[in-house]
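What follows is one structure encoded as structure tokens, with my remarks underneath.
All protein chains but one are shown in place.
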Amino acid sequence: MNGNDDGFYYLRGIPVPETPLPDQNPQPWQKTEVVGRPLPRVDAYERVSGNAIYPSDIVLPNMLYAAVLRCPHPHAIVGKIDTSAAERMPGVRAVITGSSPEADFSWPYSPEMKTKLFNPHCRFEGEEVAAVAADTIYQAWDAVRAVSVNYNILAFVSDEAKALATDAPSVHAGGNKLKIDRYSRGDVEQGFADADVVLEETYRSECELHTPTESHGCVARWDGDHLSIWQSTQGVYSIQATVAKIMDLPLSKVRVIGHYMGGGFGSKLGADKFTIIAAVLAKITARPVKLFMTREETLIAAGNRPPVSMRLKAGVKRDGTLTTLDFSAVGTGGAYPAGGTSLVDWLIRDLYLCPNVRTETTDVYVNAGPARAFRAPGHPQCSWALEQMLDALAERIGMDPLDLRLKNIPSYSQARPGNPPYVSTGLRECITEGAKVFGWHEARKKTAEPTAGSHIRRGVGMASALWIGGGGGPPSTIVVKLFSDGSVSLNMGASDIGTGTKTVMAMVVSEELGVKPDVIQIENADTGTTQYATPSGGSKTVPTESPAVRAAAIHVKQQLLALAAVDLKTDESSLTLIGDAVVSQADPERQIRIRDISGLKKRGLIIGVGYRGPNPEGKVINPFAAQFCEVEVNTLTGEVKVIRFLGAHDSGRVMDRLTFDNQVFGGITMGIGLGLTEARILDRNQTGKMVNRNWHDYKIPTAMDVPANIISLPIETDNREANTTGTKGLGEPVTIPTAGAIANAVYNAVGVRITGTPINPLQLCSALALLRKEE
Amino acid sequence: MMPEFTYIRAKSLKDAFSHLSGEGARIHAGGTDILGCMRDKIFDVKSVVSISGLNDLKGIRETGEGLHIGALVTLTEIAENPAVNGRYPALAQGAASASSPQLRNQGTIGGNLCQKPRCWYYRGEFHCLRKGGDRCFAVAGENHYHCILGGEGCYIVHPSDTAPALIAYGAAVHIEGRKGKRSIPIENLFVLPSQDVTRETVLEPGEIVTEILLPPPAKQMKSSYRKVRARRSWDFAVAGVALALQLKGDIVSSARIVLSGAAPIPWRSKEAEDSITGKILDTANARKTGAAAVSGAQPLEHNGYKIQLFRGIIEEALITISAA
Partner (left out) sequence: MSEDRDEKGCGGRGEECGRGMTRRNFLASLGVGAIAIAASGNPAAEKEASAAVIKSGEALEINLQINGHAHRLLVEPRWSLLHVLREELGFTGTKEGCERGECGACTVLIDNIPRYACMTLAVEAEGKEITTLEGLMHGEKLGAVQQAFVEHDALQCGYCTPGQIMAVEGLLRKKPDPSLDEIRTGVSGNLCRCGAYVNIFKAAKKAGQLKRGGVL
């Protein structure tokens, strides 16, 4: 097709930004042409047609299927294992256990704590004991069931509160206390003395499970000594590093591919034990091996958001000035060091202006599956406590909860040394603009009116938030290729975990080069063919990758202009790219079409390389948020129905309005799960086994549990100082304030505070009955 | 993962009976429950006898006796059937509130009545009483969703969302086996743990439910099914109530009140029925009826909330039906 005439390749006539000289930083974008628009995903076609091959879809010639035998007890020593029956079964090609020499690898649960791959001392239900590869997945499981194991069953502890008791069974020699972190500033006692109102409350956030729709797993294949792994992952390079290290292979011999993946939410940031197991089985059998966890396995052994019990005591003056926050928490990341309390006090430390703050968090071991980073680690738990407390304080001093928050908005990070300022904080606008669009004041007035007769009550609530990360930063390397006809290929290591990374980056290329996003070829998430990238997590992918993409595109432009300058016999600094031609600004008659540039024709290709530069020193880049919701509570049954939601989010520049809004909807949906339906339940008094290990008993929200009315309200702050695209992260802040906002709305509706997640009829019905009795 | 089994596609009821006589043989109707049980290896299944092709068990038809619903009629067909919606709305509501659309498209009414309990100990890797073990793990365990009425030794709740309405309407179940046919009131289909902890129905091995017969509803009957769940779709009843009330003016002349999520069988609450019969259908009496229903409740450690919940849901259901 002729790109020049019908505009196939180029958005004709649409200006692209100035090209900075090679040693210059690009100017911030002014008015953008592509960035910011609601653009359907560039890979939507593959995803809705079934053409996208996810790792779990892969079927290689001659491939075997593997299954893992997992310890059925929360705490046991593995004794004799008899695999002979399994080995004799039809279709079985390999059985490995802790005594198989081929499987003699160590596994780093944390940098300090390594165990064997098949750990003879199983500390949680689901720890790996043996594995099988067979011709069909059915045969693999037949064989797993035929392996007989002698377990020496040990006493267990499931409850983080009980883990610290002196007579509690020890998960590890040395006791169950993993660590205590303390933080303080100011003088908390003085803070209480200064306060007009002091409140204290305990809160609990239950263990939440990631449960991405595609389960965790991989396909492994050896070509001689070269290992290829297709894994459902958020970061191919992190898997490569771990596998190479554990198996003592050069990085160049480990290729990890993860073009598509079906959700991770933090549970797929790195390699898994199954990656190594699949590689070992593939080596032994000299055949490709597919190993995916069953849904049940993912629920017991693929990470979780740590449960935490919190206590918060807070003081406030009548005018709404917070005087003090005193917080303590006990949480658990399960049986191995896994950040059971990490960041669980961050919002206490940093969200609201408060001179006197003290936190103490205790991370303990219990006999349960290890935690993994889960969408905004620590934050939703902390928000659950803090935001409910703020509402309670506001009520006591007779202030609108919104005004109390507005009274205490910081412009700098109080918790970081030196109190560095934020590059931008849209917190105030998130609250005020959000309230306006939501109709907060009208809604509050309405819910305050008496509802005679009806047992259905309405309530509205809000909560605000920040996310500790979201600034992104180096490293990132991007390659953009310009072909001789002016069409473009983008090559990056980052995974698109459903957030629209590919689309956003294509828009950046499009903005800089004028090429239509849908004709950009994108190569990503493959250690064999794409650049180094850190895993997609921490809400940093857009602010990390997009400036590097921009730099790579600019690098292409610079070279293009230089080549054109030769043909046009002029100085490249006077040239500019317009449509598919390079044009002299001084003399617009002097121009050359890209496809005619002789230097490009000769080379066939221009390669632009972009690197992510550093973030500004002494400044903090955090996204901010406020969410508002309206609920309906059935006072006879304790059912809560979420009627509507609004998420006002300051994440800097909106790149793609469609994927931006979608993140907001998704974060709120997940927050509804934390707030209303989800909790892992362990048989704590008898066996320590997880009882709700399926998607029926572990209840994530369905289409009936979310409101159809969710408004996404972007608050675009000026972040040109942060990076060259002016972006901050979004994926995590969207789920932080949700559960707290719901709890506040429920309180507003019925005057009952539910301090432990989830607010389901089980809890609320009894609380409402108690309230009726009191009345 | 599914273990091996022998598959038999029955070509007639008689064919099915003969294959079902063997040990470890189970009926497959829609398969939505039995396949899950087999995958989780709750019990050993040697052979699966599929009756899904038996057209005689399909279809809803009306005769002078009432409405006949074949055992293979799907929950979706019931929920959308005009006759059911018009005259037996509680059954339509029950069927529509069960599981998910896809499962309702596949799951049959026969299977719904004969499905296995959803207790997470029974379904999980726990060798419990009902599976021939020596204890019920719910007694000292995580008994949030377990029963508050009728538990003895075992504390499951009955999972069916259609059974309460069928009992409220006084339906009959037609059963056929090698030895012949019988028909019993559906109320008598279910078995309490105190009677036999290893079974949920009175069906003998090899017997098949062929049909449900709903008697013509009396005039002036009002009925409904209301269900509370922990999640708004794809979830069993935490508490449910089917009502079938006969009204004379304001006065309830007779009542059937059947609870789901309360007991190991769909639980007909005579206490609640007595409480409202002969009374005006108002808020005060609705409240009393709710209280009466749970007067004999014996909650476990984590399910005491169900007492309040049943009081609330019964009160609400009665108020709603009075306004309808």
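In this document, chain identifiers A and B correspond to the written order of the chains, with residue numbering beginning at 1 in each.
Rule of thumb we're sticking to: a contact is a pair of C-beta atoms (placed from the backbone, for glycine too) under 8 Å apart; a residue touches a chain by one contact, two chains touch by 3 or more.
In this text the structure is predicted, and so the values were computed from the model without any measurement.
One of A:S158, A:T211 or A:T530 touches the chain omitted from the figure, and that residue is A:T211. Which of A:I137, A:V243, A:A385 or A:A548 touches the hidden chain is settled by the complete complex: it is A:I137. The omitted chain makes contact with just one of the residues A:W222, A:Y412 or A:F665: A:F665. Of the listed residues A:Q27, A:N62, A:S148 or A:Q521, the one in contact with the hidden chain in the full complex is A:S148. Against the chain not shown here, chain B presents residues 1-9, 11, 15, 19, 28, 31-32, 35-36, 39, 41, 44, 46-48, 50, 52-55, 76, 99-103, 105-106, 125, 127, 232-234. The set of chain A residues touching the chain not shown comprises 38, 40-41, 44-45, 47-50, 52-54, 56-57, 59, 69-70, 72, 79, 85, 89-91, 136-139, 142-155, 169, 210-215, 260-263, 265, 294-295, 497-500, 658-659, 661-663, 665-670, 694-696, 700-704, 706-708, 710.
Keep in mind that, in the parts below, only the chains that are shown with their structure count from here on.
Inter-chain centre distance (chain A to chain B, centres taken as mean C-alpha positions): 42 Å. The touching residues of chain A, counted against chain B in their complex, run 67, 72, 137-138, 140-142, 145, 294, 455, 634-639, 641, 677, 681-687, 689, 691-693, 696-697, 699, 701-705, 760-763, 765-766, 768-769. Against chain A, the residues of chain B that register as touching in their complex are 1-4, 118, 120-121, 124-126, 137, 140-142, 144, 228, 230-235, 238-239, 304-305, 308-309, 311-313, 315-316.
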